[in-house]
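Take this structure, written in structure tokens, and hold onto it; I'll ask about it next.
Every protein chain except one is present and positioned as in the full complex.
Residue numbering begins at 1 within each chain, and the chains themselves are lettered A, B and C in the order written.
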Amino acid sequence: MRILVSNDDGYHSEGIHVLADALETLGEVWVVAPDRENSAVSHALTLHRPLRLTRLSERRYAVDGTPTDCVTLGICQVMKEHPPDLVVSGINFGANMGDDVHYSGTVSAAFEAAIMGIPAIAVSQVLGEHFSFVPAGRVARHLAALVLERGLPKGTLLNVNVPPRPPKGLRFTRLGKRRYTEGVVEDTDPRGRVCYWIGGGDPVWEPLPGSDFLAVAEGYTSVTPLQLDMTHEGLLLSLLQDAASWDLPA
Amino acid sequence: MRILVSNDDGYHSEGIHVLADALETLGEVWVVAPDRENSAVSHALTLHRPLRLTRLSERRYAVDGTPTDCVTLGICQVMKEHPPDLVVSGINFGANMGDDVHYSGTVSAAFEAAIMGIPAIAVSQVLGEHFSFVPAGRVARHLAALVLERGLPKGTLLNVNVPPRPPKGLRFTRLGKRRYTEGVVEDTDPRGRVCYWIGGGDPVWEPLPGSDFLAVAEGYTSVTPLQLDMTHEGLLLSLLQDAASWDLPA
Amino acid sequence: MRILVSNDDGYHSEGIHVLADALETLGEVWVVAPDRENSAVSHALTLHRPLRLTRLSERRYAVDGTPTDCVTLGICQVMKEHPPDLVVSGINFGANMGDDVHYSGTVSAAFEAAIMGIPAIAVSQVLGEHFSFVPAGRVARHLAALVLERGLPKGTLLNVNVPPRPPKGLRFTRLGKRRYTEGVVEDTDPRGRVCYWIGGGDPVWEPLPGSDFLAVAEGYTSVTPLQLDMTHEGLLLSLLQDAASWDLPA
Partner (left out) sequence: MRILVSNDDGYHSEGIHVLADALETLGEVWVVAPDRENSAVSHALTLHRPLRLTRLSERRYAVDGTPTDCVTLGICQVMKEHPPDLVVSGINFGANMGDDVHYSGTVSAAFEAAIMGIPAIAVSQVLGEHFSFVPAGRVARHLAALVLERGLPKGTLLNVNVPPRPPKGLRFTRLGKRRYTEGVVEDTDPRGRVCYWIGGGDPVWEPLPGSDFLAVAEGYTSVTPLQLDMTHEGLLLSLLQDAASWDLPA
């Protein structure tokens, strides 16, 4: 078995080393990761400039690009003779739950694998006092072994969030909802010019039954199956039924 | 009515001016857009540094950030006294269909509005010989008027792609599938160092019935309803039914 | 006569437009400037990625790079059939005097021209209440006309700083000295992480006779001749005289 590991915290982060080590017993692990932190670059692809790929040691590479760039270069260049059987992204330093998966480079790396038809898992460590990456490494290996054995439906991936304290077990969940809170903080630089930071206050979650947020809050690891296809089937149906009323006059 | 317009091609692109002009008859149009091209930054949020907001003229602003930054600053800062009734993103220079919506800054700007509970439309112009933005502007105004009147379900948006020649009409569609083609091109810089460009060859689409790609290929404007929530309900159900077999031994 | 104009505040800044207009009476003016603000990039050359050159209108170009990139592309690509007779950089929004010329993109653009053997002038507008770029434009045209007529010694350029109020006249000066003041300001981002801004407090200048700073403080435009060659001749002589005492044992 061949496993490609990437992340968005960068090659030198602790989480990716714990992850790569944890997966070693399952097969040959290749790491292709950004050369620096890339948090919240989401599914960015670097198209306007070429990328540099640096071989650091055997099966270990750094890229001056995004997580999505890394998975693309990993599959199409580094491992092109024998593509990976599984892509695992993480362990992210911090949660990737609910609506916030849209911003996540860790989840996007897994989506890129799904676009290329390869099963994928994204693993994130929710922060809290005295957390350690070790339990998340164990969870990742457990789920990776099962996915390698059973596969995943085409166009899907597993999004995993591990609670700060050793998890009580797994829960299959849906994405939670974040309540909108104050999103912009005004600041002044030392030269007196106004500037704005995105995202002040802590996110507030709605305690929806079955959500990833609730599972983690209750001490469980959340495993949320995600789909590549974002078509809203229900709305599509109702639009089709009412199509005439949307017509654009010639 | 108050409409916030943004894009990912940047404030100085032609598409955003055509769009802002087309929407003027529907209400007060505010533009908050990146100060340069941001293609394929996807849903990136700038969290590691503060943003600069430059007022260019009445209700026109540039931001040194991403499309998602622009929508956030637009709603939470520029228009904070009276948030917009609608967010329209575009007109993008080039298609945003199928799996590629994951990479799209134009679509992400609309998703950011949806996260904040505001109806949103993303508009893209498929390229081709002798195309013009004018028909796309007309389509955008038509759909914007209907969405302002009828609303959209929470957590959804409309993703619109306008064909290169004047469209024959609208079609409600689902996201198409792109077939995987050669993704990385090796290059050598003038100093002899190897580097890699993401994405050579033209994308090849599977001609799925009902897809955005097919509608556009047949000369129609595609309108695809998208959802914020990427949970795969079917896979979630089957995982829940089989949960015991996924258990992690303590 | 052919004149190449560039700057580091970017194509859309006011200063470069005043400068280009002021020089129109002297010859054919070409503008190749960064597509966004590049302050304090100094003499950076973009070597790790290729540059995009966008033609905006006749003899007007934007580059996604630094001032030095712009001068290089301007001379070697845009104007390669007939290189310019003069390069003028500015009008910078803010002073470039004393030690600070080392940080200045405006001055570096002029140095790049000097490296390529073309006479060059860097023009900066010192800020102050009610300043206007108009007098600086007039000064630039006056000096440009004289340099086009008389030339400059190889490897030199003129660094011009115009005071905030209409100047009383020109003074030829040397670079002043800035007294070291507190250089780093600690800040905390909204997520509680510490970060550091370079450069708090206002610079304090030593009131050296003959310095650029003093000329501007007294209401004159300072014109400082700069040289490309930074060899310290005096120190070189004394090192050579004492060379034996520096020998490295084999």
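One rule holds in what follows: contacts are C-beta pairs under 8 Å (C-beta built on N, C-alpha and C of every residue); 3 or more make two chains touch, one makes a residue touch a chain.
Worth saying up front: this structure is predicted, and the values here are computed from it rather than measured.
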Can you tell me which of C:Arg2, C:His17 or C:His43 touches the chain that was removed from the display? C:His43
Of C:Met1, C:Leu148 or C:Leu170, which one is in contact with the hidden chain? C:Leu170
So one chain is hidden, and I want to know which residue out of C:Met1, C:Met116 or C:Ala217 touches that hidden chain in the complete assembly. C:Met116
Of A:Arg150, A:Lys168 or A:Arg191, the residue that touches the missing chain is A:Arg191
Contacting the left-out chain in the complete assembly, out of C:Met1, C:Leu51 or C:Ala217: C:Leu51
For chain A, residues in touch with the removed chain: 35-36, 47-48, 50, 64, 189, 191
Using the document's contact rule, name the residues of chain B that touch the chain not shown here. 48-50, 52, 64, 185, 187, 189-191, 197, 199-201
Which residues does chain C use to touch the chain missing from this display? 37, 39-48, 50-53, 68-69, 72-73, 75-77, 99, 101-103, 108, 111, 115-117, 138-139, 142-143, 146, 152-153, 156, 167, 169-170, 172-175, 178, 180, 182-184, 186-187, 189, 193-199, 221, 223-236, 239-240, 243, 246-248, 250
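By our rule, only the chains that are shown with their structure count from here on.
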On Cα atoms, by how many degrees is chain A rotated relative to chain B, nearest 5? 180
Would you mind pulling out the distance in Å between where the CA atoms of chain B average out and where those of chain C do? 40
Distance from the mean Cα position of chain B to that of chain A, given in whole angstrom: 20
Would you mind listing the residues of chain B that make contact with two or more other chains? 47-48, 50, 189
